[in-house]
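First the structure, in the form of structure tokens, and then the observations on it.
What you see is part of a larger complex, with each chain still in position.
Chain lettering (A, B and C) follows the sequence in which the chains are written, and residue indices restart at 1 in each chain.
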Amino acid sequence: MAPGLTEGSQQRWLLTLLMVAIVALSLVPSLRLLFEALGDLAQGGEAPLWRVLQAESTWRALWRSLHTSGLGMLIALALGSLFAFVITLTDIRGKAWLVFCFMLPMMIPPQVTALSWLQLFGPASPLLKSIGMAPPLGSPQPLYSAEGIALLLGIQSAPLVFLALRTSLLSLPRELVEAARISGARQAQVWGQIILPVSRGGLIAGGAMAFISSLGNFGIPAMLGIPAGYYVLPTLIYQRMASFGTGVLAEMASLSLLIGVLALAGVALQQAWMKRSRFGLVGHSGRAHDFLLGRWRGGVTALLVTVLLAILVAPLAALVVSSLVPAMGVPLTWETATLNAYHEVVGRQGATWRAVRNSLWLAGGAAVVLMLCSLPLAYRLQRLPQRWQSLALSAIELPYALPGVVLAVACILLFVRPIPVVNVALYGTLGLIFVAYLARFLVVCLKPVAAGLAQLDPSLEEAAQLAGAGPWRRLGGIVLPLVAPALFAGGLLVFLLAVNELTVSALLWSAGNETLGVLIFNLDEGGESVLAAAVSVLVVMMVATLMLALSLLAPRLPKGVVPWQG
Amino acid sequence: NEKLVLYTSQPNSDAQQTVDAFRAAHPDVEVEWVRDGTTQLMTRLRSELSAGVSNPDVLLIADSMTMESLKREGHLQAYLSPEREAYAAELYDPEGYYYGTKLITTGIVYNTGAERQPHSWQELIQPEYAGQVTMPSPLYSGAALIHMAAIEAHPGLGEGYYEALQANRTEAQGGNGGVFNAVAAGSKPYGIVVDFLPIREAAKGSPVAFVFPEEGVSAVTEPVAIMQGARNLEAAQKFVDFVLSREGQELVSEQGYLPAHPEVTPPEGFPARDEIALMPLDTQSALAREAELKQRFGDLFGG
Amino acid sequence: MAGLTIERVTKRFGEQCAVDALSLDVAPGEFVALLGPSGCGKTTMLRMLAGFEPLSEGEIRLGDRTLASRGRHVPPERRNMAMVFQSYALWPHMSVADNVGYPLKLRRLEGDTYRRRVAQALALVDLATYAERSPQELSGGQRQRVALARCLATDPEVVLLDEPLANLDRHLRAAMEQSFREFHRRTRATMIYVTHDQSEAMSLADRIAVMRGGRLEQWATPEALYRRPRSAWVASFIGQGSLLEVAAGRPGLRLEEAALMRGLTAIAAERTQPVLVRPEHVTVLAESASQRSLRARVESATFRGERYELHLRLESGETLLAYHHSALAEGQGVALLLHEGWCLEPDA
């Protein structure tokens, strides 16, 4: 009797703990918003929710959000899977560097990317000017369009797809590919008919994250959409924020509800797709690549390098250039070049270093904490009945889909007073931002892990179970090493996303608790774009250094954990 | 304990300077300040109020329209500062709920590489400027909203002006920073923007120039006000007095803004105070028309 | 050691019944083989014993501890069993030695004892030199042996083996069979052994459960199974042999040469009793043999190493399997002597 009971209660305990974590982290902010949105319903036809629902602009923005996010997701899928496939499965050279460079664009604030592209293809483009192809001043800018927005959204979220898919590909048994090839399938057919469908789990997970993160993105549609009069939900919400009236919060909450509904629809769709791709893969490939590119190698390499030039080198160069000039708009020459901006930001009242320290702590802490709880959570979720699983996943997905400001508002509403029972005041401390990050990025860490788990050959765990390993033991000894690449990919994504995060911390920071994103944004907003660029360059350099340092640890970590190590 | 909580939308370094100067004058008061964009700051304030907490003692933000609406909702408290005597009556609330501290005017900026040098608002709607002008959106920026209200109320420009801008393919950016960047980077040669950005950056070498158009400029005043539930009322009043004092106004000028105090010399790059024609603006009626203005803008420029 | 009781256990996948009201009573320390054609539910039964699949109905008890029933499910890690998986289930992130040692670690074995036990287990399967390899660098048979070593390294109460020798050559199989016997003798664990190889089942098991389509067909000792199969289906499944119709005997009776030969030469209408004739009980004679013998024609002759397998067609049209020391030409006529036969229940 006793053992069975203990077992049951241990599992239940695990379950309860995790549920509490999910609820606390994910559901509560969303519910608080719901409360806010529905709070004024008593006003009848004048209630903000009705107003919002009746406004034509709402539905237009909703449609445009869908449109740009969907398109952005497709672009992210194309870019991310191109890199994932080529780098994971072929014998292309310089893999480490390709991966490394592909991850870095996440570090460049989207506004910066947008601006550098605008400059690059605008009338003042140094590049186009030098070849005499610069469009005349004031000619229409093609990036100011839905497609422009989608393009940048896609580039921004491509690494999400890349990492999710890569972990999925790493566990692809090579026999499956070989069986297709010996059947006479050409390489293209093998990709399309075997590899793609089998790694669908990772692809869907990555695509979903790309979609959701595009849905909640503010910077890019603000930069590119407003000039074109193209408003999506996050920009519409920001616009509501700029109003003064009392109903502002309720209206914002109502709009966020729509995003929430969209996200949930996305989750439902994704689950429907996932259901058909849930198969444990028997066997575990320890092999780096299956495909010899042969004479295609040069072409493929050139393609990847071109993509990298566009998404990394161009914006990065623009960033460096704008950090070296004395003021915005001054052309960079030997005479004008100056390091003043760097002197200024490094020497400035310690704010830069404080922000660096804060952001590193926040991002690193969030990554570590989320990695620690993602595995048991994903593990437990996988064993939940389908319906509960969908619900829990939806709850987790919400905070990431909501625009950052909205989540921040929810956090303020929740935490401005000390937390009841424990009487801890989070408001005005870094702790609040930390909690908000945990809620927001949980899904980013969880998704790849869940996809990896779904692909795991169940008999591997069963063997350990029969050997006498309890749930925790199995988790640590068997499951963890097997999904370690996914787990680290998740942690890495969280870190990269959080270290530059702006929209959440913009509302939650306080003096002494600024983050890098806030610092850069404030500088930019105060018209000090040059300083902002200098800080951005420093951040990119710092993160790149950290990423490289991680490579030194790679030999001590399970295989495949550091994406840019073979 | 003498702790004063200040919410301000001044840029980081300006806020720091203001606080430092105040602390130099009143070493016994401890200041805790939060700086953010007006929009963010207001959202934050709204959230706090909605949760039933009033965090700041003093606000130093945005424009009179925001202050007016806070006043109507009863979130501000009146204080008749002895310093107000020096100021023009339209710069502060007669009951003492808020006081303008500086003038951030909206005028025209152009890239020095551009063909033309506009001198009036009228010029921007001429065909030569078709597709060449960018401006901040009133849907996002308070200053732009006030600007729109002022233009609409101007007899010479009036209601048709924004339609004409739209017909001339003028583009809207989110905020003033975006407009300035676009002009400085050359992607648009002309822009409608707040004064201090181009003036300050031009001094550093940026290829832009700022123009105070003939018809006059609109202005936001970055008012200071005391919150209703201020915990440290005495310090809050000291702060209001300080920013309105001559010393405080000198600092404003040093920071590169047009001071509200008529006797303080404007910073370099600005014309003399009395050369600047301000388009008159009635805050009350502007506030009443807010929704309508935004609606119009949204219809014209999308949103 | 405790015995295993399986009571009317049923497992349904959707509408398909993989195991259908199966009952078995396994004595403590008994060595049991599950035998049956592919897809008859052997693996499913094993997985239920291990606790990986919940039962649809029925009950499993170990001694007087209920392992699984409608309201109860002891998780696998508390059943003190060991299993060799049909797909091996080796952990790709561990070396061979770690794979084998993992269950020992879980039992808190350390240091020298640990190393010795791992080395022993690996030596048992002849893989001592492969200890530091990773499973991906092994051949199929080597992987299977690692899985075996992992299973045999501990002292479980019940050992479940799912076709543990399928990928091994005959000599290795013989050696492994020997290891199983020794392991069994040493630990007296209850062993449940799934195999499709009858001779393996016969030589190892105390008793054999023959399954067919999820149901138990017969549950008997190897010899009883071979000599006294219950039904025509079991007879044809176990060992080689031919079914003939004779006009003599009744189910459960052994027919001696005389009766058998007589019964076979009766007229067709009278021959209603199915009888099993094993090939080793058939002597193939030169065509011109004595009167008493049966005549047949060679349909095919297959070389099986030590001898040829002859497929013969009798004059009655029935087919008969026999062995012969040399190849005979297709179509050649022969005379036969059948020494004994076993009367069966007609197949349901």
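We take it that a residue touches a chain if its C-beta (ideal position, glycine included) is under 8 Å from a C-beta of that chain, and two chains touch if they have at least 3 such contacts.
Values in this document were obtained by computation on a predicted structure and should not be read as measured data.
Chemist: Although each chain type is displayed only once, what is its multiplicity within the complete complex of this file?
Modeler: Counting every chain copy in the structure file gives A x1, B x1, C x2.
Here is the rule we use: only the chains that are shown with their structure count from here on.
Chemist: Just how far, in Å, is the C-alpha centre of subunit B from the one of subunit A?
Modeler: One centre to the other, that is 35 Å.
Chemist: Would you mind pulling out the distance in Å between where the CA atoms of subunit B average out and where those of subunit C do?
Modeler: Those two chain centres are 89 Å apart.
Chemist: So how far apart, in whole Å, are subunit A and subunit C when each is placed at the average of its C-alpha atoms?
Modeler: One centre to the other, that is 55 Å.
Chemist: What residues in subunit A touch two or more of the other chains?
Modeler: none
Chemist: Applying the document's contact rule, which stretches of subunit B touch subunit A when the two form their complex?
Modeler: Touching subunit A from subunit B are residues 11-14, 16, 32-37, 39-40, 42-44, 46-48, 50-53, 55, 65-66, 69-70, 73, 111, 114-115, 130-132, 134, 137, 139-142, 171-178, 180-189, 196-197, 200-202, 204-208, 290, 294, 298, 301-303.
Chemist: Please output the residues of subunit A touching subunit B within their complex, sorted ascending.
Modeler: 36, 57, 115, 118-119, 122-124, 137-141, 144, 222-223, 226-231, 235-236, 238-239, 241-246, 248-249, 252, 325-330, 336, 348-349, 351, 405, 409, 412-413, 416-417, 506-507, 509-511, 522-529
Chemist: Hey, which residues of subunit A end up touching subunit C in the complex?
Modeler: 3-4, 7, 282, 284-287, 457, 459-460, 462-470, 473-474, 477-478, 481-482, 558-559
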